[in-house]
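Every protein chain of the complex appears in place save one, which is left out.
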Amino acid sequence: MTSKKIEVNPVNCTGCMECEVACSLKQAGVNDSELSRIHVLNVNRDDDFYLPTTCQQCEDPPCLASCPEEAIYKDDELDRVVIDSERCIGCKMCFSACPTGAMGFDEAGGRAFKCDLCGGNPECVRVCEPKALDYVEPYKPQYSRMCKSANKFFSVMGRKAA
Amino acid sequence: MIVGKLKPAEEIISSVSEFRNILILSCGSCVTVCLSGGDREARALGREIIQDKYHEQGPPSIKMDTIQRQCERDLIKTFLEIPPGTDAILSTACGVGVQTLAEVFEHLPVIPALNTTFLGALDEPGVWREKCQGCGDCVLTQTAGICPVSRCAKQIFNGPCGGSSKGKCEIDGEVDCAWQLIIDRLKALGKLDEYLKISPPKDWSSGRSGGPRKTERAANDYFR
Partner (left out) sequence: MSFFQVNNKCNGCLACVQNCPATALSYRDIGDKRKLLHNMTRCARCGNCWRVCPQDAVEFQHLLDGPWDDVTIMDLVRCVVCGEPLYTMDFSNTLAHKLDKNVEDLCPMHRKTLSMDTWKRVFPEKTKPEEVKK
């Protein structure tokens, strides 16, 4: 029983995208960033800021709440949110509900997919050389703030005005 | 498709002789296409049943209906209405349809009007022949698309038996020797060397010999 999460330290991220390659290879069997559960954002190419983003494994997941087939559930063993892809009907409710855009959708198979922490041994963390990703017990106060920001963007931005 | 043939009229009528309000249910799928138990055959059956000659105390009352796929339980439950007072269903569907109806309508006797026979195809107008026995381990790659399990009377592999004569099977001068057909087709494909490969004894456990079978498939996982 663990509550480890993927901790993102964007200061270390070099934008190498190895995490995306490794994730799609492990989870989908192909090197295709469309099927990666983790994505590195580097929208402003004039600076060096890269942000790996993935599922926040919310405490109260909107994806779970939105699913009409109850195909999404919380796994208490690893403290993660998991999709039972056999129950998933491909309605994209969860895809549309995720406030961070972390839910993926495989058009070919017609099913949603998301980060499931690779069952406790996240591949992206394993391959990340610059150590921008780590798999650690969350420092709880920080973690709960991160969770809230996933649900309430604008209130976080208001508090954190630079 | 699944092919069948209506039972003799006397047999059908005797099997429903105790019933007074019969619903004849046909199926819109295989049995329609092979002209065995579709709407038209069911109506003809209805016309036959009500003839006075079969009934001492007057014919039963007959109602007719079709369901497009008689093997789909939820479609039947949702869309099929049984007229009130029906005391038996006479089905012209294949055995799968009859059993599905029996499951859904537990309180009603469901009587088959069809003898379901084989998986086959239309070879010439009005003639269907058995092509597949659902052995569960298809060898058509090695036999150029001609099945020795369903089309050889002895279901042998590795070439014709001694009874094959002039390309015909010894059971019936009209039945083609399947192995003659296979050899001819392999020759045409330039693959006669396939014929020289010895097939090991077939594992029949994937077929009916292994007991009633089940297939499961996850909706989007085609190879599991």
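Chains: A and B, in written order; residue numbering restarts at 1 for each.
FYI, contacts are C-beta pairs under 8 Å (C-beta built on N, C-alpha and C of every residue); 3 or more make two chains touch, one makes a residue touch a chain.
Note that this is a predicted model, so its numbers are computed, not measured.
Asks: Consider the whole complex, including the chain that is not shown, and state which of A:93, A:117, A:133 or A:147 touches that chain.
Replies: Considering the complete complex, A:93 is the one touching the chain left out.
Asks: Go through subunit A and note every residue touching the omitted chain.
Replies: 10-12, 39, 41, 43, 47-49, 51, 53, 62, 65-66, 68, 92-93, 95-104, 130, 149-150, 153, 156-157, 160-162
Asks: State which residues belonging to subunit B touch the missing partner chain.
Replies: Touching the missing chain: residues 28-29, 32-33, 35, 38-41, 43, 66, 68, 125.
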